[in-house]
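Omission of a single protein chain aside, the complex is shown with its protein chains in their original locations.
First chain written, first letter: the chains are A and B, and each begins at residue 1.
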Amino acid sequence: MTAGRPGPVRVDGEMLAVKRAGGYLHLTMVAPGVAERFRPGSFVALAVGGPLSDRCLRRGFPIYRVRASGAYGGTVEVVARPAEAGTTWLAGLSSGSPVDVLGPLGRPFALPKEPVSCALVGEGHAAAPLFPLAERLRERGCTVHMLLAGADERSLFGTLEARRAARTVQVVTEDGSVGIRGRVVDVLPDLLARGAADVVYASGTFSVLHAAARAAEQAGAWSQTAVPAPDGCGTGLCQGCVLPAVGEDGLTRMVRACTEGPVFRGDRVRWDDVGTVPADTWGAGPEVAR
Amino acid sequence: MTPYRWLFDRVLVHTDAETAHRVAFRAIRAARPVLAGLDGLAHRRLDRRPSGEAGQPVEAMGLRFPGVLGLAAGFDKNAVGIDALAALGFSFVEVGTVTGEPQPGNPRPRLFRLPADRAVVNRMGFNNDGAEVVAGRLARRAARPLADPSKGTGRRVVLGVNIGKTKLVAEDEAVADYEKSARLLAPYADYLVVNVSSPNTPGLRDLQAVALLRPLLEAVRRAADAAAGRHVPLLVKIAPDLSDDDVLAVADLAVEIGLDGIVATNTTVSRQGLASPETQVSTVGAGGLSGAPLQERSRDVLRLLRERVGPDLTIVSVGGIETPEEGLVRLEAGATLLQAYTGFVYGGPTWPRRFARELARLRARAAA
Partner (left out) sequence: MTLDDVDLSCAVADLRMPNPVMTAAGCGGGRELAPFLEVPDLGAFVTGSVTLDPCAGTAGQRLVETPSGVLHRTGLQNPGLQGFLTGELPWLAQRGARTVASIAAGTLGEYAELARRIGNSPGVRAVEVNLDLASREAPGRRLGEDPYLAGKVVAVVRREVPRGIPVLAKLVWQPGLVDLARAVVKEGADAVVVSGQVPGTALDRSTLTPSVSAGAVSGPAVHAIAVHGVWQVHTAMPDVPVVGVGGVRTGWDALELLLAGACAVQVGTAALLDPGAPARVVEELRVELGAQGIESVARAVGAAHGQGVSR
């Protein structure tokens, strides 16, 4: 690999396995070319519905794991929750079924050059991309602390694996069924204070990311936040996944989660304004088109 | 707080597209198996795949063909439509004939239909972009593992490359010309075919004589395998106008030197037994005739070959196959795979799929 991020590829992959993982599904696909380009935080966009599908948009999933192995190119693993027809279709694929994979897409997590202390915050199955990240961080001599959150025990992901991946693991559930009762926003500031983390990495819903970014800021740490992998095209064409973010010039722009993200600096995203076009955004004004 | 720039590696997002392309190309080539490769995991995975609309998969020459029907050389001379042709239902596509040097071929018109005979006469004369340009095109295709999601099987098409002699190259330099094509094209080919049977390049058919054919095939095989870094299945394509004895001599040679297969047959120079009016036939003039009139001789050559070479050698039967019934006849006569050109020209874009589907049904009925 040369310097920089090599472009994504589109491959006719094959589903190798669909396994249950707690309340989620763990999909393993053969997708030559994707694994080789992977960096933690990047995602894949899968076509759904098969050869005669009337589904015109892809489904985005953060990459959980890759294996660049064997004569057949690498495998790519993602964690999904079948919530709508497209993901349900994917979950129902038998081993050997063709699956159309586009990836790896998007901007990955930035890695520290120094062996600093890192807090990794994952909500539900959005925690998946934090595991390959933890591995890279440890390779760099970083100390990894993990905080896994969910509504209940069933919605947690990777609690066992986290014990291998991190020096300390904290679990927080809203119903208190496992770990501390509460939410990320309740426990993260304390964790940061104790662990003196230099960087917070977070993956989850916007509210969790917002909490993580704010806690990091208050603790004087940097944050890298991975917004949910967008559905749509994954390549920046459809402009369906935009959110307001502040650039280095101090200007707010509508940026695409698929190409400028999904990982953003937590201090750059205007979390309160996600879903809107703030009035001071570059080019905001009366809509031209309609 | 450490400044952001100091703490983090710079993440480069907007990689220059060309750089990305080159990187993609290298990685894919490294990662990409020969698609139809038989060994290992892919084989086992493929085995569980239900037989699709292409019919029963065929294993031959260490390759796995999704079905028996392929497109014969001559339609896609420059490798510009492989995946789109596969999308029409061809399980393998033989591009070419490609020659060592680019050449314009004969003046137009050079392709004629004889509808009364369901036949085509061509004197194209190996018009093609030359091995170098075609290799570049195949390299770009290999770098881009694209296929249409609505076509599922697109990428499983087996790619054959048919090579021939540049017209201006003298006969005593023919081997070097073929070697050049083999060297450039073999890395992208699932199999390679040495064409020594087109009637439209003067002297080409003389290369079918065993004394000339043996060194040619051996040289091509060496060049191809060395360039590709693996064994590239090698076949020879022969003319229907060979005498039975000459057909048998080629068959013996194939077995002796361990060739992977024979493609039989090319077009004929014969004009016997045509229904088209004499005047039309003579107006059309010289060239190779393909289509229904070739059917009988092509069948005979197939039977001769199969009887001589035994059950293992791959025989690709081509010549006058338009109906699924004829397809079944060829398979029963010992063909491993089938190819068509004229049947496709007359049948149009929906023909390959119709043929494959109907043939699969005939085979199922015959087997029952």
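What we mean here is this: a contact is a pair of C-beta atoms (placed from the backbone, for glycine too) under 8 Å apart; a residue touches a chain by one contact, two chains touch by 3 or more.
Note that this is a predicted model, so its numbers are computed, not measured.
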Which residue of A:P115, A:G220 or A:G240 touches the chain not shown here: A:G240
Positions on chain B contacted by the hidden chain, ascending: 14, 17, 20-21, 24, 74-78, 80-81, 83-85, 87-88, 111, 124, 127-128, 144, 146, 148-150, 344-345, 348-349, 351
Absent-chain interface as seen on chain A, which is shown: 7-10, 47, 54-58, 102, 232-233, 235-240, 242, 253-254, 259, 275-277, 281-285, 287-290
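Assume only the chains that are shown with their structure count from here on.
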Distance between the centres, which are taken as Cα means, of chain B and chain A, whole angstrom: 45
Interface residues, chain B side, partner chain A - complex: 1-2, 4, 6-13, 15, 17, 19-21, 23-24, 27-28, 30-33, 37, 39-42, 45-46, 48-49, 144-147, 149-155
Touching residues on chain A, where the partner in the complex is chain B: 1-7, 9-12, 14, 16, 30, 32-33, 36-37, 47, 50-53, 68, 70-74, 95-96, 98, 100, 107-108, 110-114, 116, 198-199, 220-222, 259-260, 265
